[in-house]
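Removed: one protein chain of the complex. Kept in place: all other protein chains.
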Amino acid sequence: MKDAYFASMTNRKKVLKIANFILLCIGSLLFLSPLWWMISTSLKTMKEVMSFPPTFFPTDWKWENYLKTWEAAPFDLYTINTLTITILVVIGQVIVNSFVAYGFAKIPFKGRNVLFAIVLSTMMIPGFVTLIPQYVLFSKLGWVNTYLPLVVPAFFGGAFNIFLLRQFYMTIPNEMIEAAKMEGASHFYIWRKIGIPLTKPAMATVAIFSFNGAWNDFLGPLLYVNNENLYTLQLGLQVFKGEMNTQWNYLMAGSLFVLLPVVILFFFFQKYFIQGINLQSGGKS
Amino acid sequence: MKKRKLHFKRQEGLVGYIFILPWIIGFLIFTAGPLLFSLGASFTNYNITSQMDFIGIRNYEKLLMDDQLFWTSLYNTLYYVAFSVPLTTIGAIFLSVLLNQDVPGLRFFRTIYYLPAVLSGVGVYLLWMQLLDPGTGLINMMLGWVGIDGPNWLFDPEWTKPSLILMKLWSVGGGMLLYLASLQGVPKSLYEAAEIDGASTWQQFRYITIPMITPVIFFDVVTSLIGGFQIFQEAYVMTNGGGGPVNSLLFYNYYMWNKAFKVFDMGYAMAMSWVLFLIVFVLTMINLKLAPRWVHYEGEAKK
Partner (left out) sequence: MFKKGMLFSLIAVMLLLSGCAGFQVGSDKGAALEAGAEGKVVVDFWSFWGSEIRRPVIEKIIEDFNNSQDEIVVKHTFVPWGDIWTKELASIAAGDPPDVVINDIKATALRGQKKQAMNLSQFLEKDDISERFYPELWEATLYEGDSYGVPFNTDTRILYYNKEAFKEVGLDPEKPPTTWAELEEYAAKLDKKNGDTYDRLGFYPLFGINYDVWMLNAAGQNVVDNKGNVEVDTDINRQTLDWLLGWKERYGDNVINSYKSQIDSQQSNPFFTGKLAMFVNTPTFNTQIRDYAPELDFGVAMLPESEPGNGHTSWGGGFVAEIPEGSSHPKEAWEFIKYLTDQDAQEYWAVKNYDNVANIKAAEATAKNAEMSEKDRIVYQMAVENMPNTLLTPTPLQAPDFPTLINPEIDNVMLGKKTPTKALQDAQAAVERLVKENQ
C-alpha cells in the first residue's frame, strides 16, 4: 500500500518534470527569437538587412562582418578600458554593499529606519535632474576625463544593492548572530565568517548585476570621458549609428560581442545558484 | 549589570554606524549636494546656463493646475507601473521556480532566460519595433498560428503601453536571478516533510516556497515600482523622439527630459522630479508599512 503510494508519487513527479522541460523548451524559443534576429542580422550584408520582407536566415553568411566590426574602431582598447572600470566597480559594489547591508540588517542603532528610508529615497529621484549638478561637482573635483566618477562612487555603496543584500541578511536567524556574540565575536567577525558565506547567492547576484550595469553603462562614460582613448565598448558601438542610417549588421555583431562576457560570467557564477546553502544545516559551503 | 548592557548597546550602535559609514560618506559627498541643488532649483526658473531666479512655487503650481501633459504623462506612467510590476514579479517567480528544478540542460535554460535582461540599448528597441510589426512581425505571426488576429501594437494608442509591457516581460531574467538566489535559502527538508504529509506541488509552492521568498518579493516589488516610474529610454527610441500615437507613450520621465534638455526649462523639470519623488516615496512607505503583514523574515522572532 505504502509502496504504491510512493510509486504513484514518483510517477507524478516524472510527469511534472517532463511537463516542466517541455514548457522551458517552448519558452526558450520565445526568448531566443529576438536574439536570433540579432545573430542573423549580424551575418547579413546591409543590402539584405534592408530587404523587404526581412529574411529569417541570411542568404549569404557574412562571417567577415565580425572582423570588420572589430576593425571599425579600436575595440581592443575599449575592451580593456571597459573591463578595468567594470572589475573595479564590481569589487566595490560587492564588498562595500555587503558590509553596509549587514549594518542595516543586523545591528540595531539609533535612526536606522530613517537612514534606510533615505537609502531608498536616493533611488527615487530621476537621474536627469541630478545629472548637471553632479557633473559640475565632479568637474570641480577635477575628475572629468578620468574614470574616477565612474569607479569611486561604487566604493561608497549603492541603494539598490544595499537593499538587496539587506533582504538576504534579514533571513539569517538572529539567534545565530546572538550565539556568535556570546562567544565574543565582533560584528566584523560575524559579517565575515557567517554573513558572507550565508549570502553568497545574493552576493553573486550583486556581482552579476553590477557587472552588467558597469559593462553596459553608456551615460556615465559618455559624460565623464572626453579622450577617445579612454572610451568604453558602449561608446565605441555608437560609431555604427549615424544621424541618417545605422549599420545594423555591424551594430548587431558588436552588440553580440559585448554580450559574450556577460554570458560567460553568468555561466560561471551559476554554481552559486544551485542548491548551495542550507540555513538549517548551519551553512556548510 | 543594567548599566553595562546599556553601554554595550551604545557601543553596538557605534559599530552600526561604522558599518554604514561608507554609504553615509558617499551620500554626503556625491548625492546629497546634487539632490539639494535640484530641490532648491525647483523653486527657480533655472535654465542651466543663463538664469536662476527664485519664483516661489510657480513651477509646482503650473504643473498641478495648468499642465495637461503632466497628467497625461502621469497617467501613462501609472498605467505602465500598475501592469508591469505585478506581471514581471509573477513572471519572474514562476520562471525561477521552473528553473530551480532538476531538469536536463538547466544551465543553458537559465542562461537563455537571463540573456534578454542583459541586452539593452537602442538596437534592442528597434528590434522590437520589427517584432511588433502588425503585418510581418514575428509576434503577430505567432499569434496567427494559434488563430489570434494580433493588434496593431505600436500604432494603436490602446496597445502601445501593452507593447512596452510585453517587452519588459521579455527581460524578466533579472528578477528571475533574484528569486533563484533566494530559493537557495529554502531548506530542502521543508519540502521533504511536506511530501510525507501528502502536500500537493501547488500546496508546497503556496505554503513553503512563497513565504520563504517574501523578503525578495518585497525587494522586487519595491525596486520595480521605483524603476517602473522611471521608464524612459524604450519609449524615447520607439517613438522617434515623439510621444507615440496620441501621446500614449509620453511617460513621466520622458516629458521631464523634454522639459530639461529640449526646452531647457530645468527648474520645471526639477519640480516635476520632486513631485514624482513624493508619489513614489508615499507608495514605498505604504509598502514598507504593509510589509510586516506578509513579509516573512526567518531572522525575526515569531510573534
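Should a chain be cited, it is by its letter among A and B, assigned in written order, with residues numbered from 1 in that chain.
One rule holds for everything that comes next: a contact is a pair of C-beta atoms (placed from the backbone, for glycine too) under 8 Å apart; a residue touches a chain by one contact, two chains touch by 3 or more.
Note that the structure is predicted; figures quoted are calculated from it, not measured.
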{"item": "Touch partners, limited to displayed chains, of the chain removed from view", "value": "A, B"}
{"item": "Contact partner of the left-out chain, one of A:L24, A:I107, A:A154 or A:L230", "value": "A:L230"}
{"item": "Touch criterion as defined above, residue of B:R110, B:K161 or B:K259 at the omitted chain", "value": "B:K259"}
{"item": "Which residue of B:I55, B:M129 or B:I279 touches the chain not shown here", "value": "B:M129"}
{"item": "Absent chain, residues of chain A that touch it", "value": "41, 46-47, 49-54, 72-73, 80-81, 83-85, 87-88, 91, 131-132, 135-136, 139-140, 142-148, 196, 218-219, 222-223, 225-230, 235, 238-248"}
{"item": "Residues belonging to chain B that touch the chain removed from view", "value": "47-50, 62, 66, 68-69, 126, 129-130, 132-137, 152, 154-155, 157, 240, 242-243, 245-247, 250, 255, 258-259, 261-264"}
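The rule is simple: only the chains that are shown with their structure count from here on.
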{"item": "Euclidean distance of C-alpha centroids - chain A vs chain B, Å", "value": "15"}
{"item": "Complex interface listing, chain A residues touching chain B", "value": "9, 16-17, 20-21, 23-24, 27-28, 31-35, 37-38, 53-54, 96, 99-100, 102-110, 112, 115, 117-130, 132-134, 137, 153, 155-157, 160, 162-164, 167-174, 186-188, 191, 201-202, 204-205, 208-209, 212, 216, 218, 234, 237, 241, 248, 251-252, 255, 259, 262-263, 266-267, 270, 272-281"}
{"item": "Interfacial residue positions of chain B with respect to chain A in the complex", "value": "9, 12-20, 22-27, 29-31, 33-35, 37-38, 48, 95, 98-99, 101-104, 106-107, 109-124, 127-128, 130-131, 136, 138, 170, 174, 177-178, 180-182, 184-185, 187-189, 195, 201, 215-216, 218-219, 222-223, 226, 229-230, 253, 256-257, 260-261, 266, 269-270, 273-274, 276-277, 280-281, 284-285, 288, 297-301"}
